[in-house]
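Removed: one protein chain of the complex. Kept in place: all other protein chains.
Moving on to subunit A:
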Amino acid sequence: MLRRAVLQTFRQGLAQSFFKRYAVSLTETTVTHQPIETSNEAGERSVPTQKTGDESRNTVVVAPPEFRFMYPEFLPDPAMETRNRLREKLERMDMLQRRSVIEIPEFYTGSIMAVTVADANSPNKFARFVGICIQRGGSGLRAWFILRNVVDKQGVEILYEMYCPLIQKIEVLRLERRLDESLLYLRDALPEYSTFPLDMEPERRLNNSVVPINPLKVKLRPRPWLERWERQNLQGVEDLNLPQRFYDKAEKVAKPWEKYDLMLHYRKTIPAEEQEKIFAEIHSQLQQQELKRKLRRRRGPDNEQ
């Protein structure tokens, strides 16, 4: 049920770690303080037992709260009609199995990625596409993301299913976030904002513990647009310069009370306690996989077979 106190503290904890991790913008000159390093390893929390007079302590391994943003597809679909704990657990086991074969890196909307897919119709049987992630969604094995690029003046978007076995490799060329969760407005933006070189090299990150937020404000083409962007509270778009009647209608149609609707948000998310349980379950396996990959990288391509 809605354990508000726990929810609040969890949220505060999340917010703190979130801001520690993501609040650094790209412009390094404006940064005056050093971001606090968050630990990527498991936070070992000591939970004192309830028994009175018993001084023994149980250590409970808890996954770091960043997991909620790094691996959002492990959380099930919140719709109660289709939820089943056993099936979700089996699905998570299958997801970890797939992750043991291929590295599915941490990425966010706004990151530039390259995906290599087995394609029967390609000359060398593999097709590689580079693009910016404009949206990601789905839960479990159905998790997907959309990459967008402009190739020969033609905008191209490809939806990839993250756990599809045809995918050979997923690389994150530039790991960053944007000011919005969904960058669908790039379809109506000037093409230079969606163009990325297909032979782009992976960029090295300066600070590994912080994912930078790119505060870029995108310029849109003149109307007509695919959606009514003025109604969507977009942060990453320049001033739309529309006549006042558009903004008036947007105000009329807006639902400002939704941000106060606790039950609506409760129904759209998985409760904090359950999230902790889920990530604690998968945490150790993900850590092991990460360690194996690091060892493989350290040994170099000679030992790789």
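Keep in mind that, in the parts below, a contact is a pair of C-beta atoms (placed from the backbone, for glycine too) under 8 Å apart; a residue touches a chain by one contact, two chains touch by 3 or more; residues count from 1.
Assume contacts and distances are computed from a predicted model.
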Which one, "ATP synthase subunit b", "V-type proton ATPase subunit D", "GPI ethanolamine phosphate transferase 3" or "Large ribosomal subunit protein uL3m", is the UniProt name for the chain you do not see?
"Large ribosomal subunit protein uL3m"
Pick out which of A:Leu90, A:Leu198 or A:Leu262 touches the chain that's been left out of the picture.
A:Leu90
Absent-chain contact - pick from A:Glu106, A:Asp119 or A:Glu181:
A:Asp119
Of A:Ser100, A:Ser182 or A:Thr269, the one touching the omitted chain in the full complex:
A:Ser100
Which subunit A residues touch the hidden chain?
81-84, 86-87, 90-91, 94-95, 97-98, 100-102, 118-120, 125-126, 140-142, 161, 163-168
